[in-house]
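One chain of protein is taken out of this complex; the other chains stay put.
Chain naming follows the written order as A and B, and within any one chain the residues start at number 1.
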Amino acid sequence: MSDADTNEATESATEPDGDGSGGTFGSAIKRGEDVPLLTGDGEYTDDISLRGMTHLAICRSDHAHARIESIDTSDAAAMDGVIAVYTGEDVVESGVPNTIPTAWDLPGLVQPQYRMLATDKVRYEGTGIAAVIAETPHAAHDALERITVEYEPLEHVTDPVEAVERDVPPVHDEAADNVAFDFELGEVDATDEAFADADRVASVDLRQPRIIPNAMEPRAALADWENATGKLRLWMTSQNPHLHRMLLSAGTLGLPENKIQVIAPEVGGGFGSKIYHYPDEAVTAWCSMQLGRPVKWQATRSESYLTDCHGRDHVTTGEIALDDDGTIRGVRVETHAGLGAQLSQFGTATPSYLYTTVLSGQYTIPAIHCRVIGAFTNTTPVDAYRGAGRAEGIYVIERLVDVGARELGIDPAELRRRNLVPPDEFPYESAAALVYDSGEYERAMDLALDHIDYDELRERQRELRDEDRYIGIGIGNFVESAGLSPSGLAGDLGAQAGGWESSIVRFDSTGSVTVLAGTADQGQGHRTTYAQIAAEELGLSVDDVDVVEGDTDRIPQGMGTYGSRSASVGGGSIARGAREVREKARRIAAHQLETSVDDLEFEDGEFRVTGAPDRSLHIQTIAHEAYLGHDLPEGMDPGLEETNFYDPENFTYPFGTHVAVVEVDPETGEIEIERYIAVDDCGEIINPMIVEGQVHGGIAQGIGAALYEGAVYDDNGHLQTRRMDEYAVPHSTQLPEFKTDNTVTPSPHNPIGVKGVGESATIAATPTMVSAVVDALEPFGVDHLDMPLTPESVWRATEGDQ
Amino acid sequence: MSECNISIIVNGEQHELTVEPRTLLVSALRDELGYTGANVGCETGRCGACTVRENSKTIKSCTRLAVQADGSEIETVEGIADNGDLTTLQEQFQEQHGLQCGYCTPGMLMTADTFLRENDDPTREEIREAIEGNLCRCTGYQNIVDAIEATADQLGGQR
């Protein structure tokens, strides 16, 4: 079934050291979590009903930019089935902190007020202005139409360049020029010098359109406020329940954290969109607190399109300086990044640090300078979407390498090869301020190119052109900074949260194991991979391990799932915790076997006295002993569990090469994807089946962005792509068959050698596809085309009308 | 607001219920009868997460009023397992990693199960066309196609 044959070449220094393995780490173990999802028993937020439950609908602005003159809710409030109608003023009067906070500060950042419901102005279509609570969803939605809002419309702006350069009324008075931040990374003088000295300079102007995440499950929340105890229980579609608990406490509601329980049940995809603390979930909770009744809010798909944070929205000029021999001397980039109308939590981090720091790609580039102007626009807030920042940065450097290759007349694979960071240069400190942990870039690239017989295919490409057939070969080399850690570094750069992850590994008294993890799954298979990690370290079978996630009352602390961090940081924490558990068990075993810990071997869950294998104790027996507490070493506390906080010393750096082969019909502009090869190196692989699944999904989203997707605002500032038949989420016949392969270069600093894989393929696939189509169009003199590469845009390019 | 009494059979069980005319079939199944397997992913009939069978044909239950289904026989994902055991198709979805977040899965299974009744030896292209009305954002579809293909291979025309 799997095409993921693994090329083991590097011996891992950091392999899982569960020397008593049941051989689970690295196996394609089926996902236990699948069974309820296959039978309809999986419980998503909207599947939960509580006694006395009410329903929330949110009245949203249909203006992109307007002053609110008045809101009349009296008709709505008088309707049958309507329990209450609240406006932003009601929230203000309740005295809660009412602030959706940003979670990443930058020098000079303008941080305008961001309230749960707008009171003065609406700044994008979809801004929440009033909340209706009713006995049924229908009654709540009926009442929305009876709310009368008088607006004074204001001129709007949706484009990040226009927002800054055109004289428009500012989105926020605090930022008269609509600039939220003006960020720079790298050495400007050194870069200017490199450009002055280089033989050639190539450049590209490009746009990276807004992507709407489109998790299949729209966001939802169910709040249950208990007056008697002053406790809020909130089920919600969350990638990070603990972060939500913290932001609800400190930002919006002001309840102590110990009075908030956030539960993320089954979550139907996220891709970034369920990281954030949006106004809606806070309003849901606040309404429950007002009424003392459970309140459910379930977004419609249209609401998701209008309010889920969008991704990307960059307008960029990039330049690359090269010598005639193909040596890259420098890269210079200027980007206007649309932030939307409000700062979402990581909306500032994504286009600054996450973007600019990967601009060196896989290459040794001595001088890099990048400026990013973060612009407020009258649009849905923009934040991290799968690949966040890294996707945009790798897109820029890969486009630049392609135009550089064209400029020099060097084969694009060859130009890449000449500039790759060589394996013996790691750890490699790039001119964009990162220290890459490990990499064997050329090995992965060669493997990808071998899959398509690159040189032969180039020959065939030339022959076909003579027959007026146009195939293109696209190459996407990527490296990404995954894990969003360590905390100290993140703090230095402006993060308002840590980069660690936490877990508890607990032997139950009868020998089963419970792992409590601070991350939160939305389809990634944590319950299986984490069980594999713990089972490996403890010499057990995965069936002995139960993994619990997504409930802040059961799991004391956590950061969550984003930035490809769960396997590396969450898994790293579990491995470390399991090792501590094992070492405590070893001490108990040594005590009871009357030997020293150094004389014990651990295999298949069994501690055996070296040289006397019949003297042994199984770790599950020791667990029982640990809870009996009858016969423990002097001074040892009973029990067998460890709480671990793991704060990595560095990011991890997954990398790889994707290759696409396309054929373009110049008559119609249609693109046929002939081949798609993905070679990914995510370090050690815990479960190859799940890794392959992550790669497949990532490619699908990367191809989606390249060929089909893209949010569009019309002249009135209205979102034009607001329904599923207006925004092209790729369906089954729009995607090719993918071929996946792996190299394995362990991360030297991660406890289990893993690097993470959640975002890799999305980062790689977008530049790969664009590279392939532009390559096919070379005979037409096309150096670049902006996404999405619709058939019309390709046709126009072949007509010389770029 | 008028209300209608309707009678539907769901997974072999007869249900009488009172609904507003505008109650969607998917809402009746989920909110009135507790069959929460079918999910709602959009409002324009595009995503297919709400796919169920009505009188042996797949339909999108968000594009159907509950009153329209009065007298119909509905099958949902909760009803396809044999006495609680996973069917070959369900097993293959697990085996081939044909699901990640699981939200599209109930609809995908209903479409695939119905398709395989009509075509027990499909090509991959035919499978891709058959699931065109079911969107998945997680898997890129390849493993879903693998799962359906493997099911057809395993059942080998038994059905």
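Here is the rule we go by: a residue touches a chain if its C-beta (ideal position, glycine included) is under 8 Å from a C-beta of that chain, and two chains touch if they have at least 3 such contacts.
The criterion applied here is as follows: contacts and distances are computed from a predicted model.
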Any idea which of "Glyceraldehyde dehydrogenase medium chain", "FAD-dependent oxidoreductase", "Ferredoxin-like protein" or "Sugar ABC transport system permease protein" UniProt assigns to the chain that's been left out?
"Glyceraldehyde dehydrogenase medium chain"
Of A:Glu257, A:Asp553, A:Glu726 or A:Asp786, which residue touches the hidden chain?
A:Glu726
Please pick, from B:Thr51, B:Thr76 or B:Gln96, the residue that touches the omitted chain in the full complex.
B:Thr51
For the chain left off this view, which of B:Val10, B:Leu29 or B:Ala130 is in contact with it?
B:Ala130
Contact footprint on chain A, counting only the chain that is left out
137-138, 141-142, 145, 300-302, 667-669, 708, 712, 720-721, 723, 725-728, 734, 790-792, 795-796
State which residues belonging to chain B touch the missing partner chain.
1-2, 4, 20-22, 40, 43-46, 48, 51, 57-60, 62-65, 67-68, 70-71, 111, 115, 130, 132-134
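FYI, only the chains that are shown with their structure count from here on.
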When centres are defined as mean Cα positions, the distance from chain A to chain B in whole Å is 30
Please name which positions on chain A make contact with chain B in the complex.
1, 30-31, 34-35, 37-44, 46-47, 49, 80, 138, 214-218, 266-269, 271, 298, 300-302, 522-525, 689-690, 692-693, 696-701, 723-725, 729, 731-733, 735, 737-738
Any idea which chain B residues touch chain A in the complex?
1, 20, 22, 30-31, 35-44, 46-47, 49, 76-78, 81, 86, 90, 93-97, 99-106, 109, 124, 127-129, 131-132, 134-146, 150
